[in-house]
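All protein chains of the complex are present and in place, except for one that has been dropped.
Take a look at chain A:
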Amino acid sequence: MLTNEDGETTSHLMGMFYRTLRIVDNGIKPLYVFDGAPPKLKSGELAKRFQRKAEATEGLEEAKETGTAEDVEKFSRRTVRVTREHNAECQRLLKLMGIPFIIAPTEAEAQCAVLARAGKVYAAASEDMDTLCFDSPVLLRHLTFSEQRKEPIQEIFVDKVLEGLNMDRKQFVDLCILLGCDYLDPVPKVGPSTALKLIREHKTLENFVEYAQKTGKFAIPEDWPYKDARELFFNPDVRPADHEDCEFKWDAPDVDGLVQFLVTEKGFSEDRVRAGAARLQKQLKSGQQARLEGFFKPVPKTEEQVKSLKRKNEAKVEEKKKKVKEEKKEKKQAKGKPRGGA
């Protein structure tokens, strides 16, 4: 973990500072949304996370005594907790950098979705797939992965997801709940393919629960308030996009403030901080690149095109299935043969 001379953690500031710079360098104007109070339903999940942290802390103690350096590293990563101070420091840093942020009433993802849908921002960037359930039109994943991982940024369009699954949003949310979300325990023996099949068959969670209780095939957890979870996805507690808190402005960085905070207080290198501030200043001046979709609208496909596309896609899927089957067959045959023959 990164610390300064006094032993205070600085990794969160380091990460925030350099990742934000990288985002800005690429011509993106970020807006940060912080989590507010978690919804009540999340207490179960949070308790579990807490439990895991506690276990990791124990593991860390043990590893420190007996384990290798690698073990210590592994467990210490798992004990990372974002404290209120960390959040406050990040917010102070953003303010100095001139980057706007908002603290969501509850879930940050829900707030992101509202802002994206209102066109205040282009997309919501999160690793959390829940963002799709909150109906963010575009979800970006892996936006802040380190460059060394060479992961491309995923851009997921919710309307294409629904079109591809051939579902409406209600069914999609039901599917996601069944797949396991932060609010409910997963149903045992329901994985991705089973969940999809079940929703296709029963359409809604109501019908599925009824079916599960009748047949006893699936053991639904005793406390499984799926209706509340669904309600959270459809009507989350958020600031509406026209609220005054949602007026965002990207400002020039406060260079002296940044030096005072990061260099004097946190022991960062002054040259780097000043260089970073210069990068922020430069991007602010050069203006933001607009996208063509803002001016030209896509022409909807004709019915004929949609049909032929569908047919082609189906043919592709079919072909893939066949290939997999054949491969399996071949593998089986190869296995069946005695070794060392040819």
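The rule we apply is simple: contacts are C-beta pairs under 8 Å (C-beta built on N, C-alpha and C of every residue); 3 or more make two chains touch, one makes a residue touch a chain; residues count from 1.
We take it that contacts and distances are computed from a predicted model.
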From "60S ribosome subunit biogenesis protein NIP7", "Autophagy-related protein 10", "DNA sliding clamp PCNA" or "ER membrane protein complex subunit 3", the hidden chain's UniProt protein name: "DNA sliding clamp PCNA"
In the full complex, which of A:150, A:291 or A:335 touches the chain missing from this view? A:291
For chain A, the residues touching the chain missing from this view: 250, 284, 286-299, 301, 309, 312, 315, 319
